[in-house]
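The complex is shown incomplete by one protein chain, all other protein chains being positioned as in the whole.
And then chain A:
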């Protein structure tokens, strides 16, 4: 991995157009250029519904770009590859599997022998603090615990690239801060590259090395900001620092404009 100098993710002029049920065309992202370096944590912020998630599905290989190129580790993405992990916004744990079996699913799908998969899964469950819950079913857990299962199930595959689509947006504020800290801890040991999509600018700054601001839909990159806050960070402390607030103000000037545009469009729709 270190010998290869190609960036972890590269999007070159990527566009994605969907057919809407009514037969029209909807462009989710257009002419998107974005490079994510190896081991880098990039947060993508943008107005609601602008097409941030589509960017992730293009990188994951779940969807193909209509135009342009998507490269992972220097190679063109063709279908879902083995290097990518994806944490979804909604619950994507398998409700009919126990917690342990959920975390084992990835290695088992990839042909790892059962005993080895179990061992790896147990290790990751211990890291997310759910060892005592391995025999439970997802419905018996809280939202935060289910998110931890999803994190463990993703990390157990040792992904080089970690895609996260507003993973904590369904959680309450306190659980969210806690999960952000845990995510940073888990990530810091792995050296994987992260693309973290969120509409919460505070969360983005607290977590990321760089924050990418997207335009109102169809989304494209508007501006990229470097976040020079020192690591390791604790999200609840870092957001009280004056430097954090300066960064926030600077980025919000850029993001706020796009949010306003989106709102005005929404208002026009209603009217």
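Just so we're on the same page, a contact is a pair of C-beta atoms (placed from the backbone, for glycine too) under 8 Å apart; a residue touches a chain by one contact, two chains touch by 3 or more; residues count from 1.
Criterion: contacts and distances are computed from a predicted model.
Hidden chain, UniProt protein name from the list "Heme exporter protein C", "ABC transporter permease", "Hydrogenase 4 membrane component (E)" or "Cytochrome oxidase maturation protein, cbb3-type": "ABC transporter permease". Interface note: of A:58, A:105 or A:227, the residue touching the hidden chain in the full complex is A:105. Although one chain is not drawn, the whole complex shows that of A:28, A:73 or A:153 it is A:153 that touches it. For chain A, the residues touching the absent chain in the complete assembly are 60, 62, 80, 82, 84-86, 88, 90-92, 94-98, 105-106, 109-110, 137-139, 153-154, 157.
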